[in-house]
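Removed from the display is one protein chain of the complex; every other protein chain stays in position.
In this document, chain identifiers A and B correspond to the written order of the chains, with residue numbering beginning at 1 in each.
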Amino acid sequence: MEKNLILIPLLPLIGFLINGIFGKKLPKNVVGALGTLVVFGSFILSLLAFLEVRESGQALSHTAFTWMQIAGLKFDIAFLADQLSTQMMLIITGIGSLIHLYSIGYMHKDEGFYKFFAYLNLFIFSMLLLVMGSNYLLLFFGWEGVGLCSYLLIGFWYQNLEYGKAARKAFVMNRIGDLGLMLGLFMLLQHAGSLEYKEVMASLSTLSTEKAACIGLLLFVGATGKSAQIPLYTWLPDAMAGPTPVSALIHAATMVTAGIYLIVRSSALYSMVPEVLEIIGYVGLATALFAGLIAIRQNDIKKVLAYSTVSQLGFMFVALGVGAYSTAMFHLTTHAFFKALMFLGSGSVIHAMGGEQDIRKMGGLAKKLKITHLTFLVGTLAIIGFPLTSGFFSKDEILAKVYEHSPIMWGLLLLASAITAFYMLRMFFLTFHGSFRGTHDQEHHLHESPISMTLPLMVLAVLSLAGGFLNVPEFISEGSEHLHTWLNSVVTYVSGRHHLDHSTEWMLMGVASALALIILVSTYVVYVSKKSTAAEDDQLTGIQKWMNNKFYIDELYQSVVQKPIEAISNLGYNIIDRGIIDGSVNFIGKSVEVAGNALRRIQNGNVEYYLLYMVLGIFFLLVFKFVL
Amino acid sequence: MELILIPLFFAAVQFFVKGRTASWLALASTLVSLGWTICMISGYAMDGSTVNLVDVEWLKFAGIRFTLAYDGIALMMVLLTNLALPIILLASWDRNYGKSPLYLGLALLMQAALVGVFLAQDGILFYVFWELALIPIYFISAIWGGENKNRITLKFFIYTFFGSIFMLVGLLLWKSYGSSTNGFAWMSLVQSQIPSDIAFWAFLGFALAFAIKLPLFPFHTWQPDTYTVAPAGGTMLLSGIMLKMGLFGFIKWALPLVPHVGENMMHFLSVLAVIGIVYGSIIAIKQNDMKRLVAFSSMAHVGLIAAGIFTQSLEGLQGAIIQMLNHGITAIGLFFVIDVIERRMETRELTLLSGIAKVSPVFAVMTLILVMGSVAVPLTNGFVGEFILLKSVFDSNATLGVIAGLTIIFCAVYLLRMVQFSLFGPSNAQNEKFTPLTWAEGIGLGTLCFFVLWIGINPDPFFGLTERSVSNLLSLFNAIKVMP
Partner (left out) sequence: MTEVTAEHYIILATTLFVIGVAGVLIRRNAIVVLMCVELMLNAVNLLMVAFSSHHKDSAGQIFVFFIMVVAAAEVAVGLAILVMVYRNTRSTDVSLLDQLKN
């Protein structure tokens, strides 16, 4: 398997090349099947790698070739499959192949069908590079590669100017993070002389704390860009312009979790500087709350999910912030299941509604879309932390770890999870229950999606239900923290953290579950029994209006960053460049011309004057020579 | 030697032929040159040695020799020149001037002069080729240029010529006040000793000439105008190859003076270069004329290359050299793309274009590859150079490194804006004018895209070509003894 490691990213690349070059001439079935099969092939290979790692407990690694050698630095294209990588690989290729399958149905009418599959395959390739590289350089390759794919896929319907704008926004905001990451890599290179994980980690013992903190913060800047944390989160909701499978794959399950992966991968570094972790925790907490508040007043089904993703990523960062790396990875995994499920479910809804995304125009879809409804219900229960679903276990674990660290943070995070439960249930009930509020045509058109779309939903629903058993807390059942044990060999924890006793953990779990149930019941009463609907935008007042308008953060960025830069650009060009700099260059030219014009008068063509000048010249020469 | 004679011979032949025959002959000539270059590279030992091509007396009374020789760095530059020329000819293939023997002859003359600049080992010879290269491009821009061509090309000519004169003065100072034992020979000048105040003025002369050619902020104002007004072929010659003369000059002719002058000078120049990066980037953001946009972007990119050279480190120079090749490829590519659009749509204004991707997906893909190369996405050529360059700048001065790093954000902003408003967006009725690519355009753009990806995926051979030469050069400079 070790030698074949390169095949895992190579398969999707081959799929990309074939679909990208010949896709236009191939029939759609072939394109879709090819696109799906290469990813599925990668999944099978990842599974084999996973089993081998599990068997031996040793990481697999394979160096393909030397990318470049310069000034004593050597950069290899080398792959690594350890416990952390294989976990990510399974998520990426597993959910990836399901979403490819789904896309066959979802995109079947689109003329860019082949292009879509080519891009998706390219994305899988980049994402695999990101997690499979055995050095930060390859991670960076993947990091930027997924950014590019995200750009291409958000702007997939390129004829729409708004979508193009969203795509550019995503790319540029990611790039801001990328700059931070790149600078972090430079500092690592300065210190370790290599970007190989092994060598970097080995050199950490000689790294000063200040430098470690600096590197940690720079890498985190990269993570905030990719994983949509404050202050760089605004691109993710806009990224919903892309086709829904893209939102499910890139903007929920895989790409946005790259930031988590990066920090877990660098856990040895972060554990050196708990202060940086503290910052990460607070940023995550702020994001979780803030995005949750915005989500309450969103009426676009995908926007709600997008803000919920931002918020859930915040949860993961809080987990990282308290040093619970494996817990973050656990939530990453379960979130990938249920969020991909809900995005695909929303895709199925949008498909049925003929492109309508506003939940105010839906309602009562449960009758027509039975499978979608049921699977969506599973996803919603998972995200609100309904007991025994996957989200229940992972979210509880985060809450417990946070409680260990700081009860105040725990309280705020509990609030965030209550908010989550509220907006998710609100969306769920408004969409699937009550009476239909759309047009007559839409009602007539309502239909369940084809099997290629519902099959992935069902698989993901099962995973969302059962995914929690990957890591059942120790106080419930001894030796069942599989994921935690699995990651133990690749993660370095902050030393000297104490653990809670079991009764506290039971108590915390009870509080969280009770809260979820209360909100479930109360939203049911409000939105189903009383049949309340979402208010129209113009009826909103005060804080609700702010929430509906996303707290005007986009406008803020626009007026603080974008507008000034554009103004400087215009001003710089017209005044500084054309005016001052070019002006002074031209001034030199002009002054020579003016001087020439002045002196030209002397040259009047009259020989007598020339003679006079000559005589005067001789006269002065003589005066100089003999008199002075 | 043949590398100079082949283009000269075919340039002379252009006097006797007409129309398509002329184009074919010129293309054949550039291909022969390219082949010859590749043979030279494959025959080169990669050990950093200098291979003499010709060394004869030229002007005995002044101690000037006609000496041509190459090492890895020169080979890289010659490769860039000879790779770019066929593509430039292909780019002008379907234009009226592309059939004019005068244009073709001038382009070939320019090629000979550029190769001469890169191979010359004698100061005066270097100067002669340097000025010779200016003449053809002046005529190309002045004859086939756009609006205001006379005023702008004259300004360009005078401005750059103004700089070169100071280079000549610098050379004369270096020779007359230094202890050069072998006239203007490069090696002898480098190893000579020179009083530091004289060295200061000599360095300033060189720096001015090179800074104007690059152009370095604030000597850049000729550039956007000239790039905009020149015909596409001329713009490609200017941006793709000619400005590399300035960078190459810095590496080979100005750096040896730095030990005499002191590091402060380098620090000052680095700051100028970094200002240029940010300044060019910000101004590019709101440009509406695609050519002007790419001109300012080129200024930003070249600023980064210059900043890398000014670090005087192995990484900085290696990054700079590979980035010269990369910038040549992507700049020529982008101007090619703009010309393809302009030829069909009769405008370069972003506000008037929209949705070209709809009518020509192949063209859109190639444009996107070139743009990604310029934006420095990993696995394209731009990333290789920018990564190393930014690292070298960051290592030598963290603050400058961070500011220079802003280029990767800004570059995405303005180039994606260009892509958005030309390729994407709703397709309009005017796009019917967008006829499919001709074979010349297809081959030209295809080759460029191929290089964008090749260098991005496997840059190692390209670094290998110059690594030893650069380290030899640096150890030569480090061994320079400064007069007490």
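As a convention for this text, a contact is a pair of C-beta atoms (placed from the backbone, for glycine too) under 8 Å apart; a residue touches a chain by one contact, two chains touch by 3 or more.
Computed from a predicted structure; not experimentally measured.
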Displayed chains contacted by the hidden chain, counting the whole assembly:
A
Of the listed residues A:Ser56, A:Ser495, A:Ser529 or A:Asn606, which contacts the missing chain in the full complex?
A:Asn606
Subunit A residues touching the omitted chain (full complex)
603-608, 611-612, 615
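Convention: only the chains that are shown with their structure count from here on.
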Given the complex, residues on subunit B that touch subunit A span 155, 158-159, 218, 220-222, 279, 282-287, 313-315, 318-319, 355, 357-358, 372, 377-379, 383-384, 387-388, 390-391, 394-395, 401-402, 405-406, 408-409, 412-413, 416-417, 420, 423-427, 458-460, 463-464, 467
Inside the complex, what are the residues of subunit A that reach subunit B?
65-71, 73, 140-141, 144-145, 148, 151, 155, 158-161, 164-165, 168, 171-172, 175-176, 178-179, 182-183, 186, 189-190, 565-566, 568-570, 572-573, 577, 581-582, 585-586, 589
